[in-house]
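A short worksheet on the structure shown next.
Of the protein chains in this complex, all but one are displayed in their positions.
Note that the chains take the letters A and B in the order they are written out, and that residue 1 is the start of every chain.
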Amino acid sequence: MKTRREFHKLAAATAVALAVPAIVGSKVFAQDKPIRVGASVSLTGPLASTKNGLIGYELWRDDVNAAGGLLGRKVELVTYDDQSSAANVPAIYSKLVDVDACDVLFSPYGANLSAPVMPFIKQRDLFMIGMFGLAGNDVAKHDKFFHSGPWGPNSGRDWARGFFDLAKAQGVKKIAIINADLEFSKNAAKGGAEVAKEYGMEIVFNQSYPPNTTDFSSMIRNINAGDPEAIFIASYPADSTAIIRGVKEIGISDKVKIFGGAMVGPQYGALLSSLGPELNGLVNSHTFVPEPTMQTPAIKGFFDRYTPIAVKQGVDPLGYYIPPFYYVAGQLAAAAITGSKSVDPAKMAAFLHANSVDTIAGKIAFNEIGDWKERRVLMVQLRGIKGNDLEQFRNPGHQVILDPPSLKTGDLAGPYNKARAS
Amino acid sequence: MRKTSILFVAGIVIVLALGFLLPWTVRNPFYFFVGYVVLQYVTIATGWNILGGYAGYINFGAAGFFGAGVYLSAFLFTTFGLPLPLCILAAAVFGAVLGLLMGYLTLRIQGVYFAIATLGLVVVLETIVHNISALGGASGMAVYGPKPPAWSPGPSQYNFTIMLVIAVAAVSLARFVEISWIGRGLRAVRASEDAAECSGVPTLRLKLLACALSGAVLAAAGAPYPFYTSFVEPVTAFSLIIGLNAIAMPLIGGTKSWVGPVLGALLLASVQQIATVTISSELNILFVGLVLIAFVAFAPGGLSDLFGRRQGRAKS
Partner (left out) sequence: MISIDILLNAVVTGILLGSVYASLALGLAITFGILHIPNIAHPTLVVAGAFFVYTLSQWGLDPILAALIGLVPFYILGVALYIFYSRVFERRGGANVLQSLTLFFGLSLVIEILLALGFGSELKSVSVSYIGSSLKLGLLTIPYRLLIPALLGPVMIGAVWLYLSRTNSGTAIRAVAHEERALSIAGLNPASVKRHAFGIATATAVVAGAALIMVGPVEPFAGRFQIGRVFAIVVLAGMGSIPGSLAIAIIIGIAEALVSSYLNPSWSPGVAFAILLLGLALRPQGLFGAAR
């Protein structure tokens, strides 16, 4: 594992490399103090797999500074390691605001780590971009908070609605729901159950399991006993692996048309590589895949620069799920600052509420509590995976977008057993 | 004995006065965030030491009591709107009851078995809390704290002052136990339980008392936590680092008296806080691990023992 010092040397080198043309091109930064953007990242602890997002922040900062900064001022990124622990978050964000004088804040990863900061930013009336925190602002309802992720409004209930839309279109009447007993997966399952009921589906099996469960034999058998036509799973990487393997070992009925949903793991290079063809047929959520409806030169350029850095740091070389949206967060902050020509939280927030922003993930418009007006969580089906090579995933056709309809690139191949065997 | 007690009370008054005045003089709220954590650990270390240091019964489950205090306080506040001081008292009482329960269950066992049983306590408590939906389970519970009263300029300063009051109360309690007949009896138990029993020391009652007091302090340390983070979830409330520090801090500072845990907590917690916001890496845990090994190997009596030896005082 590389130390933070080594990483910063690399980032500094990259920054210099990008800055040289800027300096040579005689762009001089204003002598004002720099604009500071502060965030905590989970470099260590259980959420350490999200630390590749930091590369997204750093690439954004380098791009902005190479283009002359914001409002003529250089952008500085201040980050700390929250060690994936909510207990560390209040002190870190107090330091960012009270000691480091940051103008803009990015939240920690996910709702659990962001929750301690919400009352803080509301009380101090600060501007913050939320990183992957589902329904993070639904309780605080702070007007200066904006999601960088495509969850859409009412995300607590609706972010995985695409899966159920697909199930409904297949005429599914009986569904099984299982989830890991952790915040994200628990909420995904809860929301899913509400949507299923709304669509008149019968939930034949609904169970949560403790996070370090390694054996799913009993659970899969119980699911089979309920005879479902669809199985919605909200799991984390370890259990995602165990469930997919378990299904292979025990087998499920041919009646199951659609399997997957909210499994964290199959978006990451590590699992795509280790499970390979076992993932065929899975219908799962994602935020970005290189399909024709989403691929643009801008985002391709991002990944071309991301991959060598990621390989050097030993993190996910594909990086489709998290890093682009960390870059998007930067773009949102930049748009707010240049659009309102200030770093005043009220003016920045007013700008983002009134205007849509072009980012590498598309055009984004916000509602009053900072959700994307349009949900763009993808439901993709994994197909045609051969072997354990990762490069195949850079081509279209292996993660076919089934939902939302605006980004669709294919139809559901079912039932699951048939899609699995192909 | 009289003179040291007067000195001690004077010291407490000064510390408390500082605690109430500092928020108005030091403008930057950051120090109060950090100060809260340090004081929290002073309380945890002191509470742990009542059972672990004085009686010699190593409790690996300090996090269980802490988490219980966190959740009870959060629950009482969000459901019944109980004011913070009452929540703290309730948590302390609950911690005492839990301590008594643990004492009864582990009545007959000594030494290593006791330590292992306490490990189990954390897991059992965490599993129970996880499965009570009213407490939010894995999704956690959001707690929007009360507005700070007029004598405090802001929420972080208010939390700091409250924690200071709890810490002072805990240390006073620990000192009282140490110099009273309870402390004498516990020292006899630690030295040799069988001999103490034979001499007529009511070992069972003393052990239960120590369990209850220790549990009460540990739970009280957790009571203001929901207001500090505005969010509680089982993993951080019952986290390993709490149980770890609860043992490491008295070990480093010295287990024989009330000074040790305070010293060890001030030292270790400050280092950890500085590390979090400057170096920040897994090295924090590595550091604690190496420190533990080093102290066990070279300075088993802790820092206060080292200083004592240096001054040439004869230790009983």
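By our rule, a contact is a pair of C-beta atoms (placed from the backbone, for glycine too) under 8 Å apart; a residue touches a chain by one contact, two chains touch by 3 or more.
Keep in mind the model is a prediction, meaning the values are calculated, not measured.
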item	value
Among A:Asp32, A:Glu249, A:Asp344 or A:Asp358, residue touching the chain not depicted	A:Glu249
From B:Ile116, B:Ala169 or B:Leu208, residue that would touch the chain that is not displayed	B:Ile116
Among A:Asp215, A:Glu368 or A:Asp389, the residue in touch with the chain that has been omitted	A:Asp215
Touch residues of chain B, complete complex, unshown partner	52, 56, 58, 60, 105-109, 111-113, 115-117, 119-121, 123-124, 127-128, 130-131, 240, 244, 247-248, 251, 255, 282-283, 285-286, 288-293, 296-297, 300
For chain A, residues in touch with the removed chain	1, 44-46, 48-49, 181, 207-210, 212-215, 217-219, 221-222, 225, 237-238, 241-242, 245-246, 248-251, 270, 274, 278, 314
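The definition used in the following text is that only the chains that are shown with their structure count from here on.
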item	value
Centre distance in Å when chain A and chain B are each reduced to the mean of their C-alpha atoms	38
Chain A-touching residues of chain B, taken from the complex the two chains share	28-30, 33-34, 37, 127, 130, 137-140, 142, 144-145, 155-156, 225, 228-231, 233, 236, 239, 241, 273, 276-277, 279-282, 284
Touch list for chain A against partner chain B, complex	3-4, 43-44, 80-81, 83, 85-92, 94-95, 98-99, 112, 115-116, 118-120, 123, 139, 181-183, 185-187, 208, 210
